[in-house]
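My questions all concern the structure below.
The complex appears here without one of its protein chains, the remainder shown in place.
Let's look at subunit A:
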């Protein structure tokens, strides 16, 4: 397993994409640090960019990588190694690469200009979202035989979770504004990993007061130890379920 991961990582870290992505993230972080000295403003701006960009890049890159690496996968499947290990090594290599890019690209500027707890949370959220969307991308990839279709599915998932879902939630909140919605919104938030990541960040930023009564309720829920635990559990479900499903399909796939 470790051997497979070593070769998969070796291949992926040598690709030009890893470097370009890291430099891009670093440039974003540096330019935002230049604009403002207030750390909470920095982390808010970084969060707004990250929450859009990281899932998108993760989804598209993981799908392309899966298809570009089919040769390697086929080669390995004719060797005395377990299918599940071939799958996991590919997946972990992508997640590790994306996480490293965030860690270096955002982390270095933080080392230079300082960071607070919200910025550390930002790094963690970025890595979790990378992993979740890599899982989605692998699921899309093993479900189809066509690269274009798989990228389409990955993009559709990104659009849904990043754009469409929020519109849907807003619509519900407006339509049922006369009812107490705190718990319902809480439930709705759980159904979207991107929102969960965003809330995890916002709760660190002390701006929940801006969100009115629901915000206060959220603050109360998520700041408690149980709330945090619930969030992490739900996020790990978002991580494990797509990966588990795609692993099962991969085991039965013909090459």
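List of remarks:
By our rule, contacts are C-beta pairs under 8 Å (C-beta built on N, C-alpha and C of every residue); 3 or more make two chains touch, one makes a residue touch a chain; residues count from 1.
By definition in this document, contacts and distances are computed from a predicted model.
Of "Electron transfer flavoprotein alpha subunit apoprotein", "histidine kinase", "ABC transporter ATP-binding protein" or "Peptidoglycan glycosyltransferase RodA", only "ABC transporter ATP-binding protein" is the UniProt protein name of the chain excluded from the display.
The residue from A:35, A:49 or A:75 that touches the chain not shown here is A:75.
Take subunit A: the residues that touch the chain left off the picture are 3, 7, 11, 14-15, 69-72, 74-83, 252, 254-255.
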